[in-house]
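In this view, the complex is presented without one of its protein chains, the others remaining in place.
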């Protein structure tokens, strides 16, 4: 039986479907990422990798709130160098890999971009939007100048498609996206988490060891959709939607608002890795029932009046 | 039976308890506000009033999402001038009134501040953070310069305590708060809604007529708590916490993070105006059970290590 | 899912009731378990979202609204074809409470369809209501056949006397109360009609539940735009009983909030 194809082309990358895991979610090893791919993801995204191994913040690093979770993992990662072999292992099985990374200096961004490119990643995702580490640790996009420099440096250091992942914690997300676009980014991932906090009234203490963390999950979705909407109206490069996708309907919402692909993080907690298959089946059914011929047909469709 | 008093002093204002309605929620008339006060609110906050009557955006102006609602009322209001009599009616019954207002020019801010002061309001709340009207309609705090000018102008035009209500849609909420503080604000209300969007996959259209609206309710709470936390660490003037308070526990969370009073909006939908009483009773029980003597004792307590 | 969340439903059937009045049938789980007197918000994308009482509830899962074309949104709704989609959320508001053993229902204009589910529910509960069906003239009478089918005691009243009693529904009501010893009144229709009926009822000391209209935006009791006195039509109403009606007599029939929140005169 011939089924409608979910294949998408994303900044030159051919993917069997438009779903990926969100950076930092089950991306600690090639084994974990391979499992996500086998469960149906169109591509897999590594944990954000840095120059040095990092243990991240002490526990508690996650707390549950209504509508989502707040995490302050603090970018634990085994280092990009260590992860090279993991990427090679994934590439040996032809799994499309997006390498997420962060750094504290332009030199490190350049260095990491080149070793991840050499390792065989299919695309790079610059994480300059993690709310969980101080400014010294990772350049913030809110700072226009750093964003410009970082994008340019990575662009020059690698021939791969470069995605820039943005934070929603800004007054105007379009500004940062435009800077990235002008400096050679091939796509924008929108969004990272919202800066948030949870406090316990019995112990009268913030729950996270780092006090402040990032809110993800359903609570983030309406904000993420708004960001994707605004970006689609203002930039030309493709958008990867991220934030609270928990059901196939959410994925379709992101596509209609202008995302060319979507990432799933927090929802894997409740729905398991099987979620990729469910989301893809849901998108397929939606396209078929509404007479569309492919994912591309509905990208940004809600903008037409 | 003698009960622990919930009375608070807020920027010179003596209130019987630390709860208020959030601006724009059931503040369209003195009747509505009186009902809130009778239901237990410590003070009442008017709908944000402007120079001219405004109908606001066409419907749909509200949409329900997981963890909250997105509204784009568009600041409908009968005008400050019209509302003078409403304020007088409330003052005739000795109800503490916070007059919320917005304007498109410094002249209008000055004018509105003075007529609302004359009408007898107990405090002013500058709404320069509504996500639902364009820049031309209302000065955005993200713009440091306007915030400075507006605060200064209102400060000069009125002898009342002036609260500045901030938006969470900024990279750094402390920046705006400091500007307000330096220019004479007596308190900060934190926060207004998060810019958000909802789209319908069957009709493939954004649901709000204005496309983008503001997210309130439980989904906003962790972000609001984070803002209050950051403000408490960085400013001296009192903070009025707002965003997702739905149970007494939430109110206590805001107090522990540094709010001296709290406002309730969206939760009145599910819990009714009876919520004020429940929240106050909950706070009282909490204070008693934990051996505190008043609300003041726990303001900011989670910051102590 | 909560009933406040939007759903998109397909219009399954359209029935013309009068020159400018149409009933749209659709299927929706929340609506089919609504209480008589509750309303929904109907979204016409790109146009408006407006409140509409449910005129059918729970008959084989089918619900309906009955719309009079009075402006842009209602005109477009009235032109809806079978198979087209509309957005709905709700049901909202309190609905009617069954009280009394000899109730009389008084409907005028598009207030009539909102009373139809109430009449059905009364019958199921073993109560046989009287029903005064009012309109300007015979052509504008709504739901006449449907009501006749289920009711023993349907009284028609037209302002011009083109059918049934000649005069206002409230006058007709006065007689009926005496005749039938009615012990409770349910009414929905033009505001001035409601005022007359309420006054009539007050004089005779009979308990009233009346469904009112104000400008509805949020429909969930937050924005305050539907205010009448201390009440919100969308949440405390749309059905108000005698006690509440007494509390708003300084506004009822005189003043209403316009979309900006200012009180403006009610149409006479």
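We call the chains A, B and C, going by the order they appear; numbering starts again at 1 in every chain.
Here is the rule we use: a residue touches a chain if its C-beta (ideal position, glycine included) is under 8 Å from a C-beta of that chain, and two chains touch if they have at least 3 such contacts.
What you are looking at is a predicted structure, and each value in this text was computed from that prediction instead of being measured.
Q: Where does the absent chain touch, in terms of which shown chains it meets?
A: A
Q: Which residue, A:32, A:105, A:172 or A:234, contacts the hidden chain when the whole complex is considered?
A: Final answer for the missing-chain contact: A:32.
Q: Touch as defined at the start, partner being the missing chain; which of A:146, A:169, A:246 or A:266 qualifies?
A: That would be A:266, which touches the missing chain.
Q: Mind pulling the chain A residues that touch the left-out chain?
A: 24-29, 31-32, 34-35, 47, 53-56, 58-65, 69, 71, 73, 76-79, 82, 200, 202-203, 205, 207, 209, 265-266, 268-269, 272
Simple rule for what comes next: only the chains that are shown with their structure count from here on.
Q: Taking the mean of the C-alpha atoms as each chain's centre, how many Å separate chain A from chain C?
A: 50
Q: Roughly how many whole angstrom separate the Cα centroids of chain A and chain B?
A: Distance between chain centres: 34 Å.
Q: Which residues does chain B have that touch at least 2 chains other than itself?
A: Where chain B meets two or more other chains at a single residue, that happens at 65, 205.
Q: So which stretches of chain C touch two or more other chains?
A: If we look for residues of chain C contacting two or more partner chains, we find 46.
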